[in-house]
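Below is one structure, written out as structure tokens; comments come after it.
Of the protein chains in this complex, one is absent; all others appear in place.
For subunit A:
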Amino acid sequence: MESHERAAAVGDGVLDFSRLGLNTLSVDSITDRRKRDTKQLYLNYNRLGSLPSSVTLFFNLEFLDISNNGLSFICEDIMRLTKLKTLIAKNNRLDEFSLPKEFGSLQLEVLNFSGNRFEEIPLQCTKLLRLQSLSLGGNRLKSIPAEIENLTSLEMLYLGGNLISAIPPEVANLPYLTYLVLCDNRIQSVPPQLTRLHSLRSLSLHNNLLTYLPREILSLVHLQELSLRGNPLVVRFVKEMTYDPPSLLELAGRTVKSRNLLYSPFDLPANLVRYLDLASKCPNPKCAGELCLMITFECLIMGCNGCAAFWLNTNQMNKTWFWLSTQERVLIHQAPVFLL
């Protein structure tokens, strides 16, 4: 049976040739009008082996899905699809040598190469200046190239399920990045520059090798989703305090608290009174308990008898409170902090 007879044309401009066991794509019996009007072409779950050159006859194509075909390379023909915006090529046998040299000149906005054999992000991919969404999940990537910063339109970067051991600070130069997925890798540290990703809404870091987080990560104010589970997050006890000495305010606060000095609002400067007030009521909205100083370790850590929570007060007046596990000891300034 001719493939087009079985294909369900699900709507205007959409041709669904998926799951037909095709070895080739014969388009002889497709009208010229159809070839011109087709904007979306599904060729996933076939046995194409390589991108059929007949695809180029759909010259207005904007969306192409060639997933699950055992493709080991994508030939130059794809360059003829000048209007292509979305390319989905999941679960094939592609690697960084599989793409045509000029691939970077395509006007792609969405590219999905998940489930392939990439060991590196090909340089051609870093030239796709219109790219908004890039997925290379489930490959064999060992690193992220600094050239990733060239993808200035990028909003979504999915690199979960690879062998990545470090995040280059250049990732922070992607101004529109809202979704960054790095779960299931071998990442040992997070560069503090990531704090510049002001648009970041979701950051996935679960199942990595993180032992600590830089405090800067907490200034990602738009962050609504953060996954950290499955990391050997341990508190490191750093002895040197050379880089960021405590402020006078902090020192004064600690002195008052650790010596249990009684004071009235008139005894102390107003900002110190405010600072100490922050540390009197438990920040846990479910608990109205009184805080007491539990451990000093040279920082202001407060414990609450009410909810058995320990809170670290950073040395900012904006009072960012972080709940700490009782088993963890913390040192300020290099303090690993943990979000509940």
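Everything that follows uses one rule, which is that a residue touches a chain if its C-beta (ideal position, glycine included) is under 8 Å from a C-beta of that chain, and two chains touch if they have at least 3 such contacts; residues count from 1.
Basically, contacts and distances are computed from a predicted model.
Its UniProt record calls the unshown chain "Cysteine dioxygenase", which is the correct pick from "Cysteine dioxygenase", "COP9 signalosome complex subunit 3", "Trafficking protein particle complex subunit 8-like" or "Cell cycle control protein". Looking at A:Leu129, A:Ala166 or A:Leu226, the residue that reaches the missing chain in the full complex is A:Leu226.
Residue-wise, the contact with the chain that is not shown comes from A:Val181, picked out of A:Leu81, A:Ile144 or A:Val181.
Which of A:Gly13, A:Gly104, A:Pro122 or A:Gly137 touches the hidden chain is settled by the complete complex: it is A:Gly137. Within the complete assembly, A:Gly161 is the residue of A:Gly13, A:Pro52 or A:Gly161 that touches the hidden chain.
Remark: the residues of subunit A touching the chain excluded from display are 90-91, 114-115, 135, 137-138, 156, 158, 160-161, 179, 181, 183-184, 201-202, 204, 206, 224-229, 233, 286, 308-309, 323, 325-327, 338-340.
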